[in-house]
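Removed: one protein chain of the complex. Kept in place: all other protein chains.
Residue numbering begins at 1 within each chain, and the chains themselves are lettered A and B in the order written.
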Amino acid sequence: MKHSFKLALALLLALSIMIAGCSSNSNTPAANGNSKNNGNQSGNSTDAEEPIEIIISASTWEVPEEDNTYVQQYLEEKFNVKFVNLRATDENFKIKVSGGEIPDIFPHNISEGDMVNWARQGVIASISADEIKQYMPDYVADVESIDPNAWDIGLIDGKNFGIPRVWLNGSTGFIPTYNGEWLEAVGLSGAPATLEEFEQMLIKFRNEDPDGNNEQDTYGMTGRGKDARAQLFNTVYAAYGVNPYQFKAAEDGTITWGGITEEAKEATKLINKWYMEGLIDPEFMTDDNSLIGQKFNSKKVGFIETNMYHHLYGQQQAFEENGITPVYGKGLLGPAGKPLQMSNGALQVPLLLGAQVEKDEAKRIKILQILNELATNDEIYLTTVFGQEGVTYEMKDGVPTFLPPYDTDGDQRLAMGLGGFYNPFIERAVSTWKFHMPQDKLDFKQQLTDGAEVIADVLGPTVFDSKAKYFANLSALQDEYFTKAIISNNEVDKLLEEFKTQWLKAGGQDILDEATKVYQERQAARQ
Amino acid sequence: MQNAVQPKTKRAKRLKLNLRATWNEYKKSKYLFLMLVPTLVWYVIFHYGPLYGVQLAFKEFSPMKGIWGSPWVGLEHFKFLFFQSPDFLRIFRNTVLISLYNIVFGFPAPIILALLLNELRFKFFKRIAQSISYIPHFFSWVVLAGIITVMLSPSEGPVNYILKMLGMEPIYFLADTQYFRSTLVATGIWKEIGWGTIIYLAALSGVDPTLYEAAKIDGASRPKQTWYITLPSILPVITIMFILSLGGILNAGFDQIFNLYNPAVYEVADIIDTYVYRAGILGAQFGLTTAVGLFKNIIGITLVLTTNYIVKKLGQEGVL
C-alpha cells in the first residue's frame, strides 16, 4: 500500500506537470476566436484596407445570442471593422479576464475597485486624455459640459484609464413617492413635507388600516437593505443632510464619511425608534428593489423611495393598473434645515479598454472614433439603439418609439443587436439624449425634480489606494452595524460608536486622509 | 569476487522474472485495462490537470502573466488570512459551528425517526410516510430556498402566522443573527431526515427477530427492548455514519447557505465556501482564495485519514 502510494504520487506529479505545460502555452493573454475570422478577410480586395478586428463585450446584460446581427453588420460596414463578440455574464466576466480573455471594449458596468486592480495588473489600457480629446471631441465636450471633473475618476497612479462617462439622469434625486389613496384614507392632504409629518404618516399607514381590509397588515415603509445600501431609508438620512454611504465635505474642508457622522447616528436613532414601534416592515433587510416595488404595488407599503424620476416615468402605467395614484414628494424638512434628496451623482466609472489596445495605435484610434460617433452621431445612435426606422421604430415628435413587437419583446431587440452591447453610451451623451426625452417625459421630469436640492457623494466613484484596499471590507462592516443598530433595542449610540472606532481602525482613517488630500487638490486645481 | 557477482546476477534475474511476471499479469487482465485506462486518462486530465494551480496559493495572481508567470509571494496570503484579515476567524468559526450544530441536532434526527418508523405496525402507512419524507431530498437548495423564504416570511409566511396566533411577535428567521443558524439546522434536518433513515432502516431490518422473542418471554418492555437490543444492533452503522460526518466538518453546506443568506446575517452565516465564492469569483482575489482552499483541503484530508484510521481500529471496513 505504502509503496504504491509513493508510486502513484510520483506518476501524478509527472503527469500534472506535463499537463500544466500544455495548458500554460495557451495561457497567453490574447483573446481566442481570432483565427476563425481570418479566413474571411483574405478574400477581400487588396486595395481596400483590411478591417480592424475589435473584441467587444460592452454589456453583460444585453447580449445578442447570434453573430452578425443587424447592428453588427451596420457598424462593420460603416467603419470597416470586424467585431468579435465576447459574451459574458456579470458573474463570469472576471473569471474570463483572469483566464486571459480580455476584450478590447469592456462592459460598461465595471466597479471602481476592479478598475484599479486591472489597471495595476496591466489588464486595461491607459490612454492619454489628449488622445481621447483629439479623437472624441464631440463626446468629450458633452461629458465636460455635465461635469468638468469627469476625468478624475479614471486617474490611477497619474495615468488616465478608460473613457470618462457620466450618467445624465444620475444627478437627479430619489423621489419620495406615496400611495395617494392611502394618504386620503388616513386623512392626509398631500405628501408629508417635514420629518414630523412623515412620522405621523408612518403611524397612520401602520395603524389606521389604509387599505381598508380590517387587518393590520400594512407598513408605512420598507427599505432597500439587501443591495444598494446607499438607498436604504435615504429620505430620512437626507433630512439630516447626510447619506451613510457617501463621502461628505466637513465644514473645516476635510472629508468625512457619512456613516460615521453624528447626523447619521441621529437619523438612525429615529429609524430605530420607528422600527421598535413596528412602523417599518421587518423584512427591509432582505428587500431589494424588485421586492420593494412589489410591496408598493400590492399595497403592503405606502411609500417607496428607490426610484428616480425616469424610473417613475416608466412605472406610471403599472401604478395605474394596480389602482394606485402616486403622489410625488420632495425632500423632508428636518434637522438639515432644508429639504434634501439623495442622488447618485452623475459621475461613473469610465468605459475601459483592454491592454492590447494600448499597444495597437491603429486599433485604438479606430475604437475612439467609433465610440465618438456611437455617442454623438444621430444616425448611428438611432441605428444602434433603436434600429431601422419604419421597421423597428418610428419617430414621433422627434423621439423614436419602438414598433411592435420591439416595444415589449426584449428578445426581438437583442436579435437585432440593439442596445448596450454595441453602444455603451446609451443616455450618456448630451447630444443624443433628446431621443429619450419626449415632451411628456420632460414635463414629468420638471414636475418631479424642479427646485429639488440633492446631496451626492463629493468624490463620486473616485479611486485611491486606501479605498481600493479597504473599501469592500468596510462596506460589509457598515452593512452589518447599521442593520444591527436599526433593529437594536435602543443601542444605536453604542453600536454606531463601536462601528466608528472599528471603521477608523480597519483602514477608514487612511481612507479619510487620502480622500481629504484628493479633495483639497481638486479644490485647489479648480480655483 | 565470484561471490559478489553472483547475487547481482541473481538479483537481475529475479528482477527480470518479476518484470516478466508483472507483464504476464497485465497481459492477463488486458481487457480490464482496456476499460480502466480511458477513465484514468479522464481523471488525469480533469483532476490532475488543474492541480498546478495550487501554486497560486503562494503567488500574486496577475491575469496578464498567467499562473506560471505570476510573481511568488511566499506565505503572504496565509499571513494575511491568519493574522490580518478579520474575516478568517469568523468564517472558520462559522464553518465549524454550523457543522457541529448539524452533527449535534441533525445526526440523531434520522436515527430517531428510523426507530419510530420501525415500531410502526401499519405497514401501508409506514410506506406512505417514508415516501413523503424522502421528497425534499431530491430538490435543489435553489428551489427549497425559494420555498423556505416564503414559509418563514414575517409578513406572509405560515410559520409566523402560527406565532401570531400564539400571540408572539413575528420573527424574521432568515435575517436575524440570533435565529439564522438554527434556521439552517432546522431546514437541513427537514430536507434530509427522511432520506437519512434509509440506512438505519436497512440496519434495523437486519436485527435478528429471535432476540425480540426472547426478550418478550423475559418480560422486557418496549423501551427496554429498544435500549438493549435495537440500539446495540445498529450501533456499528451509527458509529460509521458519525465518524463520516466528523470527516466532513469543514463542509458546512455551500448550496444551502449560499441560497439562504443575506448581508444581514453574514456575521453568523459566512462560511469558508461562501467566502471563497465572494472573494474569488466576485472579487477576483484568486491567490487568496486558492490559499483558503488549500488550507481547507489539508484540514479535510487530515480529518478523513484520521477518522478512517479510527474506523479501522474499531474493526470496521474503512472508507478508503
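The rule we apply is simple: contacts are C-beta pairs under 8 Å (C-beta built on N, C-alpha and C of every residue); 3 or more make two chains touch, one makes a residue touch a chain.
Here is the rule we go by: contacts and distances are computed from a predicted model.
*Asks:* Between "ECF transporter S component", "Biopolymer transport protein ExbD/TolR", "Protein LplC" or "phosphoenolpyruvate--glycerone phosphotransferase", choose the name on the UniProt record of the chain that's been left out.
*Replies:* Cross-referencing UniProt, the chain left out corresponds to "Protein LplC".
*Asks:* Which displayed chains does the hidden chain touch?
*Replies:* In the entire complex, chains touched by the missing one are A, B.
*Asks:* Of A:D130, A:E321 or A:D450, which residue touches the hidden chain?
*Replies:* Residue touching the absent chain, from the options given: A:E321.
*Asks:* Residues on chain B that touch the omitted chain in the whole complex?
*Replies:* These residues of chain B touch the chain that is not shown: 22, 25-26, 28-29, 31-36, 38-40, 42-43, 45-54, 56, 61, 67, 113, 116-117, 119-122, 125, 128-136, 138-140, 142-143, 145-148, 150-151, 155-156, 158, 160-161, 164, 190, 193-194, 198-199, 201-203, 222, 237, 259, 280-281, 286, 289-290, 293, 297, 300-301, 304, 317, 319-320.
*Asks:* Name every residue on chain A in touch with the hidden partner chain.
*Replies:* Interface with the chain not displayed, on the chain A side: 1, 4-5, 7-8, 11-12, 20, 22-23, 26-27, 32, 63, 65, 87-89, 91-92, 95, 98-101, 215, 217, 288-291, 293-294, 297-298, 300, 314-315, 317-318, 321-322, 408-411.
One rule holds in what follows: only the chains that are shown with their structure count from here on.
*Asks:* Taking the complex as given, what residues does chain B use to touch chain A?
*Replies:* Residues 44-45, 48-49, 51-52, 61-64, 66-68, 86-87, 153-155, 170, 172, 174-177, 262-264, 266-267, 281-284, 286.
*Asks:* Can you list the residues on chain A that touch chain B in the complex?
*Replies:* 12, 15-17, 19-20, 23-24, 27-29, 91-92, 94-95, 97-100, 102, 114, 117, 121-123, 217, 225-226, 229, 281-283, 285-286, 300, 355, 472-473, 476, 479-480, 483-484, 487, 506
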